[in-house]
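Have a look at the structure that comes next, please.
The chains shown are only part of the set, and none of them has been moved.
All chains are identified by letter, namely A and B, in their written order; residue positions are counted from 1 within each chain.
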């Protein structure tokens, strides 16, 4: 499958797509008033009293936490394979770097285009949204890890970001759903997108690479770096683009609590399931994060602290069971390297429905009249929407996200089946050797004397 | 000691305690006005001019830094053992996740309970305090690393958080001490708590596990991740809950300086102590942090920049000497895996006394009248307290923290001696195999052809 000619696709794709980005940015992307040198004028005309009111100071710390999740969190979580750590962290780096540029354009066209000037004006909130948009494709990568080429991943990201922008437009604008942390638009979509691709790309002879589909001691420790940075910064993820003030504050608290609860039930189920009560690193690395996924929609609502704990409690159990009984792999012939189904798809879908229920249960008593309007954006043409209706739309939004993931993924999967992408052979999956210059093994560091003698002999032989 | 039945304790403890948390949160924990949807109303009634005045924006960046210290800092610092990295980072993850929930309740009951409603109203400052409260138990874990079961650690945390909340109430409220970075309430308490437990749990035959009580090259590099994240974010730790404005600003500067100074004296003593002047990773990983511990009380005071450097200078020396001459181990029959005595107990105690001295030396000239009142909270019934008296109380507070650690630790130690907790045998300490599914070794990755032949033969044999 893999010829040297095909491998030249990667430089071509990187160059051409990057040049396309430059041209499109040149035509469309400009600074918004908060990042433009006209800011001082803008402050005066808008009667803004202080530089600290610039959105930068509300959101930049959260942005940087999200940025760490995208590059170190997702990247290192995928270093757990014994000989695919370069690919895990390296390809994640590549596709996120492309994806965020394409996301600024796609999301810009759908959400931020100023129709009077034809420009997209960007600020820190756009950067956060672009990182979020990449997350969908990085989640999909989790299902494909080790089985696809970097060019295929670029294609996955190109379509993933595009589909994301469309479903996000439908869910957030047309259906007027709330989904600040993206249970629906990021996790349910991204998870099912990756699973559908993986289902189409099913490899019946993947067992030929079985020797490499596992971890070694230190690769599991590397993966814990990813797990922990995702886990710690998830409160920032779910609160990064919520309303200023109580919105960000509450979303952070709810996510913090849900994640703590998830850890305990994950450990419980993991220990119960193994003979001798031993814990399994796969569960600790992944299922502990399910609470954050499931709070992606409801975190900004008044779900209450104990409500957050309950969500974490249940999703920790469900996610760990998913890892214990991988029915997709067994029944559906679907190979899901990182268990994206258990970590993103199912908890994301649950998060969407939890959001629907919590929205439907909202009341003026709990939120205050103004609070209700703020949290659910009941303004303009949605001023008269009831919380019950809102709940219905939230549930519908979840279904839209899943549908986009499944259908979009199936189509992209078929595109990726063409034998032009340079994917690895069945006995070469999960192997960095295929796409990376891999250094010699650790054991081969010779002591100085031996080595120099060896070099002398070598020179004499020459 | 270790039967499969005992190991079922862990799931039971996780489930039951997590359910208890949910019930207690349901009864007691609510959002505070800054994280509640009534915030807009609250702004109006309290005449707050802007969302940016929400405490979230003052403290959330520091909170996230502290959060990283708790989970990555403490977690990776304890990965240094060659075959206990899973347990180091994994059990740290588990007990901190439980501890922070229990801490929100315990600290809530003692400090934040609204007696009119019977509720605890939480915001970002409570999250920081909960993380701090966990730190006490995580420090204790450092003394026990590799010698106890996860269930024992849960018990250590349950009692550790409880004792913490009580001693904190006595020190901060009854004695009206200042201890923003917790030299006393976190480090001295946590250190002596862990040491007392370890003393009771003394294992005379621990030498049977000696082969595993050490590092390998890459586990030492992993531990440096922990060291550096602790070291870098310590300014946030000591400033996270100090007064808005100059209080947070000054605490960060003082801690930054003290830590820089500690590194140089740690390197100096480490190099002096070894033949050939070689440096010891144990010192670099641990003693470099002592300056942050010792500034936990005084960081918010006007100790002056050079005062901070002096504190760091001295504690670097003292801590490194502690690692060089582990007299506890030799004289007291006390096994302290991570050298908690040198890193937390002694520097924490010193920090408490340094705080007492700096407080007693405070003057209106240096602080201004208002500054003095602000920094030491000389208001209400403490309005007439002199700085000299304050110094005395600070010293008394340090003693209270140590006493709580020693007595509480001794009691908890005896509880943990019951043979029901599934602790590892003397020749199985420091070994992840006991509690974790450990992957095959790195060396066993066979080349593809050999492996497939091998699999063919295996199938033929079957």
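Heads up, the rule we're going with is that a contact is a pair of C-beta atoms (placed from the backbone, for glycine too) under 8 Å apart; a residue touches a chain by one contact, two chains touch by 3 or more.
None of these values were measured; they are calculated from a predicted model.
Whole-complex tally (this structure file, single sequence, 2 chains shown): 3 copies.
The criterion applied here is as follows: only the chains that are shown with their structure count from here on.
The distance from the centre of subunit A to the centre of subunit B, with each centre set as the mean of the Cα atoms, comes to 31 Å.
Against subunit B, in their complex, subunit A makes its touches with residues 49, 52-53, 57-58, 61-62, 65, 82-83, 208, 210-212, 214-218, 220-221, 224-225, 228-229, 231-233, 235-236, 244-246, 248-250, 252-253, 256-257, 259-261, 263-265, 267-269, 271-272, 274-281, 284, 288, 302, 304-306, 309-310, 313, 366-368, 370-372, 374-375, 427-428, 442-443. Against subunit A, the residues of subunit B that register as touching in their complex are 4, 7-8, 10-12, 14-15, 17-19, 21-23, 25-26, 29-31, 34-41, 43, 50-52, 54-57, 60-61, 64, 67-68, 71-72, 75-76, 79, 83, 85-86, 89-90, 93-94, 97-98, 100-101, 122-124, 127, 150, 218, 222, 225, 434-443, 445-446, 448, 451-452, 455.
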